[in-house]
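Here the complex is missing one protein chain, while the rest keep their positions.
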Amino acid sequence: MTNHWVDIKNADIVVIMGGNAAEAHPCGFKWVTEAKAHNNARLIVIDPRFTRSAAVADYYVPIRSGSDIAFLGGVINYLLSHGRIQHEYVKKFTDATFLVNDGFQFDNGLFSGYNKEKRSYDKTSWGYQKGVDGYALTDDTMQNPRCVLNMLKQHYSRYTPEMVSRITGTPKEQFIKVCEMLAETSASDKTATFLYALGWTQHTTGTQMIRTMAMIQLLLGNIGMAGGGVNALRGHSNIQGLTDLGLLSNMLPGYMTLPGDSEQDFRAFLEKRALKPLRPGQMSFWQNYPSFHVSLMKSWYGDSATRENNWCYDWLPKLDKVYDVLQVFDMMHQGKLNGYFAQGFNPLAAFPDKSKIGGALARLKYLVVIDPLATETSEFWKNFGEYNNVVPSKIQTEVFRLPSACFAEEDGSLVNSSRVLQWHYKGAEPPAEAKGDAEIIAGIFLKLREMYRKDGGAFPEPILNLTWPHQIPGKPSPEELAREFNGKALADVTDPKDKTKVLAKSGEQLGGFAQLRDDGSTACGCWIFSGAWPQAGNMMARRDNSDPSGLGNTLNWAFAWPANRRILYNRASSDPMGKPWDPKRKVISWDVKSGKWLGMDIPDMRPDAAPEENVGPFIMNPEGVARLFGTDKMAEGPFPEHYEPFETPIGTNPLHPDVISNPAARIFKGDIEALGTAKDFPYIGTTYRLTEHFHFWTKHAVLNAILQPEQFVEIDEELAASKGIKSGDRVKVSSRRGHIKAVAAVTKRLKVLDVDGKKVHTVGIPIHWGFKGVANNGYIANTLTPFVGDANTQTPEFKTFLVTIEKA
Amino acid sequence: MALQSLDIKRRSATTTPPPGVRKSPEVAKLIDISKCIGCKACQTACMEWNDLRDDIGKTTGIYDNPRDLDENNWTVMRFSEVELERGKLEWLIRKDGCMHCGDPGCLKACPAPGAVIQYSNGIVDFHEESCIGCGYCITGCPFDIPRISKKDAKAYKCTLCSDRVSAGVEPACVKTCPTGAITFGAKEEIIHHANGRIADLKGRGFANAGIYDPEGVGKTHVMYVLQHADKPGIYSNLPENPGISPMVSLWKGAAKPLASLALGAVAAGAFFHYVTKGANEVSEEIEKEFENEKR
Partner (left out) sequence: MKNDKDKIARFTPAERVNHWVLALTFILLALSGLVFFHPSFYFLNNLFGGGVWARILHPFIGIVMAISFAAMFFKFKGENVLTPGDREWLKHAREMFEGDDSHMPEAGKFNAGQKLLFWLLLLCMALLLLSGLIIWRRYFSNIFPVWMVRFASLLHAASGAGIIALIMGHIYLAIWTRESMGAMLYGYVRRAWARQHHPAWFRQVNGEEK
């Protein structure tokens, strides 16, 4: 979230799209009801299903699953063509005035630079025109047809209300009503917030859906404002912490990245990441990348990391490609992997195309499952009748099951969607032989290190030299780990402006990432978490919820990254001269007297950068402003474009029939063949979660199983009538990849939509069942889903695929 | 739930005043259906606080699970899909459970002294150890709430967490409700809060928004905010004008003392008839006739 949970209460309009906050985040949804109760906010829900969120919405709008970019692009078109944008904000705080490279083009569904063979783009033309000084060129009059705002207008001019309705199935009047409601928040004293979750991420165009919404928020001037923002509601407790700590195959902690295998040169590696400002006077905060990176390497390798050996750069893996889960399982399926560790992960249930996943696991020599529960994955080799019809004698994979503690059985921190790190204390001891994850991993590490030490082996250095400063080496404590990610001074850290002033003495915990250095004098395990455990102690354990501003910005409650900042880009809450756009929701403003930015939050700005210096509020961008034009950051283009899901119910793309689906999304050979068409599978299948359950966990819990005991699928009344299906009947839902059987729930909450002249039905498939646990056994919903992911994140397309349904 | 208490207002099948020296202020729970997301957290909290565990059942193709109230489920969510205007669907989710009536039909119907208690704060509580399992409370209830356990044949229902309330904390369902759809407090304050909610709903186009606090049962201590207070029936058959059935009133009202008196009168009449008129014996003439015959 750019903002935070409590801040939702400050919104005037709350839009839930690509998510179902009431259903999946009922506790956080409290703040939506607060916004309605105390701010007279209106709640808009845009969803293929009439969800629990829709049940309490002021305005519900149906949409075809997977067509969100068409909808949102239509909103952009409406806002621009009606002039309903926050003009000054757009002009000063976005790249609207920037001039785009002449080579950049968009034609018939493709941007310039497309390579059909590689299914990817050469992005060299996706940039700004630059002057001789290296800075991007702008046109403050915005008359130049190549300036971003005009390019944007042109791009989305195709997204007329008629076209939107044709693609999305949303009735035109309803679409326009949403546009009108949203446009109200272009006023500088009105904000809208967007809440989304997996309903956007789990599409082959998911990242671009989110981006389109972010662009709308920029046009409306809602970023950086209290009650605004781009707000991802994270699904797992601490999944935010997972991404923060870089637990993705191509990431390092704090959103730093691993080098590719062409990046053998350390200096070039840093230069590429330490981006120089694109406009004069901009902060371009990633210029500090070397400090963050070197401090990370010092944290990992201690004295072994020296300037001479480039801080052990050679020990970092260099990627030949991204090893995301789909990639790894495809390789596993081809027999290219020997072993796999599934730690807190149940891929057989949670990843698409169950039969492929099961087949892949069966080709392993060994599988280690670290989990508090007996997961389906850990028993993928066992026959559970119709639910897992395998022949155990033909599977040779050796499975090790290591029982782990669950979150409530450990002390530690959890990072929530608000980026708040909250310390928690265990409620109970782990049962029987279960151990904390850190203890399990430490045990494996110590054993490996001993084996390398004794027996040698290829490339032992990264293992042998890893720092392991734990009091009990086999059991690193949460406190030790927390102090490590905060970072400490290895030598006295002084103020760059006044070398005599010592900011942190050698050995002390650091006060924040501003104290990180690229000379090896600091160590920090995760730069964005720096400040969570300074010398003063554990900031994450703070529980002071006093709220002097009344806007819910409780700075003394736990710790938010970065730097305890609660609202990102909060400089944009004030106008270019530093006065709040809306005095009622003053986040920070320029205080002439003290010459500082002051307010209820930690300024997202150099604290003494006077407005006259024109330092843009988007300090992480080298432009200093936000990007309406995405330059080369996205795989499929600088402007989001509507592409159909890989399995499309209409078989075409009304915008450009030659380019139907995301041209930059990766799909493996065998998986293309496993895609179905609307001829055989005419209905949209979409998977989702129910309030009563949490993923595949709570079917192991009696209370949850009582509340929702058995697998079901939801269909609309018209489809049910045509197939002779009644509520309570058993039905079979099939995709090209397999079938499931479940109880039918016939509902008015799903409606047939008119899309591109066709009647399109949706079959709703809650995911929570499997063959382990105390709830009634069921089929794994992901038997049906396709093995293809988003072009940028590789998040699988769980939300839109094709199925057919019949009475079982 | 048994609870030592000195603030009992009414006690089932009891003709003398119950211990009522202590007075507690009238409380109420408000269920704002317009804020309810049907998450069932209240159901879970109820099961947890009261240590109730139903069997894991089956689905029948609707969200209502468990399907109905029973001895293990003192509250359930009832989901109804309603289209009052064409194309304008509403998913009305009503938390069903005891309404804690001012004039409780269960208490009136109960023949077991002290099995149903009404505290002066308005909570109507079952004291299962006094319950004889006849089910008359079910017969008496206008809301179809009490259920007899198949295992122990005692009647069970929501206690409004009388144990928690007596200790000064809100009921478990209120505590857990994530959206604040359930609120609890002094009835007067809760009605004030409800009026604010109704004004808000009217501002959002629900012209008939209103509070459900029916007169017919002497008002209730569990109330609803309804978007369509003119049509309570659309909320999974919430009764429009609930009241204790006249049949129950007659059955448990004047009829029984009168009948008891009548029976007493029959006994007394017979006795005094005997005393005044003497026995009905064989007449002397006939006796003589037969004496003679014998000889």
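Letters are used for the chains, namely A and B, taken in the order the chains are written, and counting of residues starts over at 1 for each.
As a convention for this text, contacts are C-beta pairs under 8 Å (C-beta built on N, C-alpha and C of every residue); 3 or more make two chains touch, one makes a residue touch a chain.
It should be emphasised that the depicted structure is a prediction, and the values quoted were computed from it without experimental measurement.
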item: Neighbouring displayed chains - absent chain, whole complex; value: B
item: Contact residue for the chain not shown (choose from B:Gly135, B:Gly185, B:Gly216 or B:Gly243); value: B:Gly135
item: Selected from B:Val21, B:Ala167 or B:Val282 as touching the chain missing from the view; value: B:Val282
item: Chain B residues that touch the omitted chain in the full complex; value: 13-15, 109, 111-113, 130, 132-136, 138-139, 144, 148, 153, 245, 247-248, 250-251, 255-257, 259-260, 262-263, 266-267, 270, 273-274, 277-283, 286-287, 289-290, 294
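As a convention for this text, only the chains that are shown with their structure count from here on.
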item: Averaged-CA centre spacing for the pair chain B and chain A, given as whole angstrom; value: 50
item: Touching residues (chain side chain B, partner chain A) in the complex; value: 34-41, 43-44, 47-48, 53-63, 65-66, 81, 83, 89-93, 178-181, 200, 203-204
item: Footprint of chain B on chain A - complex, ascending; value: 22-23, 26-27, 29-30, 32-34, 36-37, 40, 42, 50, 52-56, 58, 60, 691-692, 702-712, 726-729, 743-749, 774-776
